[in-house]
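Every protein chain but one is kept in place in this view of the complex.
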Amino acid sequence: MNSQWGKKFKISVFGESHGDAIGVVIGGLPAGFEPDFTEVRRELQRRAPGQSDNATPRREADEFEILSGMLDGRTTGAPLMALCRNTDVRSRDYERHLPRPGHADLAAAIKYGGFNDYRGGGHFSGRLTAPVVFAGALARQLLRNAHGIEISADIIEIRGERSPDKFDDIISAARMAGDSVGGIIECRVRGAPAGWGEPIFHSVESSVSALLFSIPAVKGVEFGDGFALARRLGSEVSDGITVDNNGEIAFLANHNGGINGGITNGAELVFRAAIKPTPTISIPQKTVDLRTNEPVTHSFTGRHDPCIVPRAVPIVEAVAAIALAQYL
Amino acid sequence: MNSQWGKKFKISVFGESHGDAIGVVIGGLPAGFEPDFTEVRRELQRRAPGQSDNATPRREADEFEILSGMLDGRTTGAPLMALCRNTDVRSRDYERHLPRPGHADLAAAIKYGGFNDYRGGGHFSGRLTAPVVFAGALARQLLRNAHGIEISADIIEIRGERSPDKFDDIISAARMAGDSVGGIIECRVRGAPAGWGEPIFHSVESSVSALLFSIPAVKGVEFGDGFALARRLGSEVSDGITVDNNGEIAFLANHNGGINGGITNGAELVFRAAIKPTPTISIPQKTVDLRTNEPVTHSFTGRHDPCIVPRAVPIVEAVAAIALAQYL
Amino acid sequence: MNSQWGKKFKISVFGESHGDAIGVVIGGLPAGFEPDFTEVRRELQRRAPGQSDNATPRREADEFEILSGMLDGRTTGAPLMALCRNTDVRSRDYERHLPRPGHADLAAAIKYGGFNDYRGGGHFSGRLTAPVVFAGALARQLLRNAHGIEISADIIEIRGERSPDKFDDIISAARMAGDSVGGIIECRVRGAPAGWGEPIFHSVESSVSALLFSIPAVKGVEFGDGFALARRLGSEVSDGITVDNNGEIAFLANHNGGINGGITNGAELVFRAAIKPTPTISIPQKTVDLRTNEPVTHSFTGRHDPCIVPRAVPIVEAVAAIALAQYL
Partner (left out) sequence: MNSQWGKKFKISVFGESHGDAIGVVIGGLPAGFEPDFTEVRRELQRRAPGQSDNATPRREADEFEILSGMLDGRTTGAPLMALCRNTDVRSRDYERHLPRPGHADLAAAIKYGGFNDYRGGGHFSGRLTAPVVFAGALARQLLRNAHGIEISADIIEIRGERSPDKFDDIISAARMAGDSVGGIIECRVRGAPAGWGEPIFHSVESSVSALLFSIPAVKGVEFGDGFALARRLGSEVSDGITVDNNGEIAFLANHNGGINGGITNGAELVFRAAIKPTPTISIPQKTVDLRTNEPVTHSFTGRHDPCIVPRAVPIVEAVAAIALAQYL
C-alpha cells in the first residue's frame, strides 16, 4: 500500500484514525513560495469534525506542524512534511471482529490478513482527508498565484432535496433517527487556461475523477451535464463556439464542463461528486462475528456524522486543486 | 503527451485516425501465455465501425499484426507490439480551421500550437480505442485464466429510454434527423477476489474511473448505486454481511458495487458510464473560422455514428479488464 | 517486462533481434518540432553492424519508418512510433539449449520459464539499442535547439590501451584469435545549464547511470574523476570556484564532472562507461546442455563483433541525450 499521488505536485499521505499521527509529505513545491497558513487553517477548519450539532462530536485540533521544506516562511524546494498528532482517540468504540457494512473493515481484513489497523477505520478513515486538505490548500494557492484560478464547491443536493434551506432539517432528522443521508457536491473552477490535460489516459477527467474517488464515500463523478448528457440529443447540447466582444474565443454553452477530448478548453470546469450516506449508523445492521463466523445484528455506536457531505465540500475543492496543480 | 497507462499490465498507445497506423505496445504480459486471437478479433469486431445501418460507414478491417513479444504462439515476456495500418481514410472530410463543438479540435489546437494532427481528430479520435480493445482482450483472458473472472457490459439506456426494444428506433430517428444520441452502459465483473485495490489514491474506483474517462464521450461514472445512493438513507442501502450455506462470507445487498474503501469485497463489481451524444452532427452548429476569427454556422459532414454507445460496450469491458489486470 | 523509460521524454522500446521488427514509441515530444532525419540516419549508421572488417558481418539497413506522431514533417505532440523491420536474420546460429556464458540466455530462460525468444538474444539483444539511438537522436536535437547542448563520446581505452592508433590492431588480433576485447568510452556534454537534476534519488548521476547500465555490456560507470577520486586527497581535487572575465561564476577544475549533489553546476558533464569484451567468442567455452543437464564445451559461432566498443559510442551519446531531455 503506498498512498502517493501525482507526478509534479506529489503527495504521500500517512497515518491512521486512531494511531499516533497523520500527515503528508509534499514534493514538487516550487522554491520561494510563501504559503498563507491562515488560509490553510481555514480550509482544515471547514473539514474538521465537531463544528455543528449535526457533526460527529469527535474534536480534533487538526493543527499541522511543518517539519521540513520551509525556511523563514518560504518553501525551500525540498519536500514539505506536515504532521498532525492525533488527540481525543477512543478506540474502544471499535471492535475488530464486527465488520461494519459499507465500510472497508471486511475488505481490509481480508487484504491485510487481519493485521490492518482496524481502529476507527485505520488508514481507510476519513480522517486521512485532513492531510489531503492541507496539501490541497497549498495547491490552490499556487493555482491562484499562477493563473488567478478559483475553486469553489457547494452542496447541491442532500437526500435528493435541492433546496439548501432544508438541508439542516434533513440531516437533523437523520441524526435523530440514528440514520444517515448522502448528497451531491458540485465544484466549479474558474480561470484554468485552455490546453491542460492529455488525450486518452491522462485526461483532466481521468485525473480529477481518480482523486475524487479517493475521497471515502464518493460513489459517482460526472463532468458538465454528466449523466444527463446521455439523455439528450446532440443538437440540444452543442457547446457552440463564438467570439466575444474582446475578439476572444468563447462558448455559447458549457454542457461539457470545460473539458473536450480530455483537455481544458478555457471554459469553467464543472463537475459533481455523489456522496453516499455514512454507513455507520446506530440503526442495527446485519454483520458477521468474525470470531465465530455467526451472523449477528449490531448497532454501531462510534461518534459519526449523520451526513458527511458538508465536511466533504473542502475535500472536493482540495482534490480539484491537487489534480490541477499537476499542470502548473 | 504520452499515452501510457498501468504499472504492471502496461500499455502505450500510438497512432492517429487518418495517419498511417494505430497500435499498442503491451508490457507486463507473463511469459508462456497463449492468447486466443479468435476472441481478440471478435472483441475488435464488436467495436469496429461499419457494422450496421446506424453506424459510421467508414470500414476498417482492424486487423492487428503482432510484431514483437511472441514466439510459437506464446508470449515471451517481452513487450508485445500490435500494429494496425489505417485504410479507407478520407481526410478531406475534415477542415482544420473549423473546430467542431464538443470535440477536442479547439483545445488541441491551443495545446499543440496548431501542430496537432487534426484529420479525423488525430490522436484524440475514437479510433484509438481499437488498440485499447486489443489490449483489453488480452487482459480479460489473463483475468479469466487466473481467477475465472468474467466481464460483461450492456447498454441500459439510450437517450433516457430503458427498453432495449426501442434502442434501434431511437438511433435511427437521430440518424435520419442528422442528430445524435447518447446513453448509459453498465458493466458487471464476476469473480474478482476480495482484497484488490488500495486505500485512498489507488482505489479500484480511482483506477477504473480514470480508464473509463479515457474513453472519448464518457462524461459520468458511478459505482454500485452511484448517484442514486446520494438520495437514500443509510439504513436503506446497508450491504448487510452474512454467512452463506457454505459458511462463506456473503452480502445481503450490493449497493456499493463490490467495492468498500476502494478495495474489492468479493461481491460482483458494478459500474456505469454515461456516454454523451456524438458531437459531430449534420445539423448546423455554431463555430468560429480560425482563419478569420469570425463566427460561422457549419454543418459537419464526416462519416460518424449517430450513436456510439453500441460500439463503446466492448471498450468499457476492455478498460475494465485493463484496470483489473493491474492486480494480477 | 516493460521496456519503458522516462517521465517527460518517454520511450517504450519493443522488438527482438530475430523477430519481425524492432521499434520505439516516443512520448513527450513537443509539438511543432521538425526533426533532422538525415542526422538521425547518420547516428543509426554509426551504430549499425557491418561497417568494418572488425564488425559483425550481419547487415541491417536500420531504416526506421515513422507511423505516428508526425504531420507535414513536424511532430504533432502525439506519440511518435518508429518501426524497423528486421532483415538478414539467421536464427539457426542460435541454439536454445546451450546458454552462452556471460549472456542473458540462462537468466532469461529461468526468468521466463523457457518462453523467452532466445534467437539472437531476443529482446536482450544489442539490436534493441537501434531504437534507443533513434530516440536519442531526437533528444539531442531538442537539447541543441533549446540550449545549444552538444554531446560527444569517444573511445579512450581498448583492452587497457590508451593510444587510438593501436585500437584497430588490438581488435583485429582479437578477431583473428576468435576472442574479443572491451574498452572504455568517455562522454562529454557541453552547454547543460546549472540546476538540472534532483537531490538524492533523482540525481543526474542516478539517471544517466541507470540508462548507461541499460546498454548491454556496460559494467562500470563513473562521473568526473570517478574511481580515481577515491584515491586522492580532498585538497587535490577541489573544484575551486571563481569568477571569469565576464563576471560569471566559473570553476578552476572539474574533478566532479559537472555535477554536485546530483545537480548540474554548469561545467562540462564528463562520464565514462566500461564495456566488457563481447561474451560470444569462437574460443570454446564451458556451458551446460539444458536438455541433458550435462556440462559441455562449446564454440559459439554466431556473427558477432570481436569488440562492440566502437558501435557503443553513439549509444552512449544517445542515452546521455535521453537522460538530459527529461530536464527540458
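By written order: A, B and C. Residues from 1 in each chain.
The definition used in the following text is that contacts are C-beta pairs under 8 Å (C-beta built on N, C-alpha and C of every residue); 3 or more make two chains touch, one makes a residue touch a chain.
The shown structure was predicted, so the numbers you read here are calculated from the model rather than taken from an experiment.
Screening C:His18, C:Arg47 or C:His123 for touch with the missing chain picks out C:His123.
Residues touching the missing chain, restricted to chain A, are 1-4, 10, 12-16, 19-23, 25, 27-28, 31-32, 67-69, 71, 74-81, 83, 111-117, 119, 122-123 (touch as defined at the top).
In the full complex, chain C touches the omitted chain through residues 1-5, 13, 99, 101-108, 110-111, 121, 123-124, 128, 157, 159-160, 174, 179-184, 194-195, 198-203, 205-207, 209-211, 213-214, 216, 218-227, 229-235, 237-243, 247, 249, 252, 255-257, 259-266, 274-279, 281, 283, 285-288, 293-295. Summarising the interface, chain B meets the missing chain with residues 7, 78, 199.
The criterion applied here is as follows: only the chains that are shown with their structure count from here on.
Ranked by separation of Cα centres from chain C, the top chain is A.
One finds 38 Å separating the Cα centroids of chain B and chain C. The mean-CA centres of chain A and chain B are about 26 angstrom from one another, to the nearest whole unit.
Touching two or more other chains at once are residues 78 of chain C.
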